[in-house]
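Mind looking over this structure? Questions follow.
Only one protein chain is missing; all other protein chains are in place.
Let's turn to chain A:
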Amino acid sequence: MKLDNRLSQDGTTLTIELADKFDFEMVQQFRQAYAELDNSVTEVVIDLSQTSYMDSSALGMLLNMQRVLGQQVKCFRLINCRETIRNIFQIARFDKKFDIE
């Protein structure tokens, strides 16, 4: 169970890449990934290219992140979603709060 986070070279974009499963077991790690964020960051990208499985706590984690960072970060993108994952976001109407690609 691993998670990758990296900052773009200009320091404005934080990318968090999830593993095969994005579920409740990731709660602490996911929170860690954006804790103590540099002031320069204005965009957060969640890369789900490796993710096949997601539960509702993942939705909670994403919303939580948006709440905590909402003052600083203007753009939250969910990228490389597979069809299943995209459908779950659609059901949860996440397209209203995130850019889903």
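By our rule, a contact is a pair of C-beta atoms (placed from the backbone, for glycine too) under 8 Å apart; a residue touches a chain by one contact, two chains touch by 3 or more; residues count from 1.
Heads up, the rule we're going with is that contacts and distances are computed from a predicted model.
Asks: Pick from "SpoIIE family protein phosphatase", "Elongation factor P", "Multisubunit sodium/proton antiporter, MrpG subunit" or "Sugar ABC transporter permease" the UniProt protein name of the chain that isn't shown here.
Replies: Checked against "SpoIIE family protein phosphatase", "Elongation factor P", "Multisubunit sodium/proton antiporter, MrpG subunit" or "Sugar ABC transporter permease": the hidden chain maps to "SpoIIE family protein phosphatase".
Asks: For the chain left off this view, which of A:S8, A:S40, A:S56 or A:Q72 is in contact with it?
Replies: Going through A:S8, A:S40, A:S56 or A:Q72 one by one, A:S56 is the residue touching the chain not shown.
Asks: Identify the residues of chain A touching the omitted chain, counting contacts across the whole complex.
Replies: Chain A touches the missing chain through residues 21, 23-24, 27-28, 31, 49-50, 52-57, 59-61, 63-64, 67-68, 80, 82-85, 87-88, 91-93, 96-97, 101.
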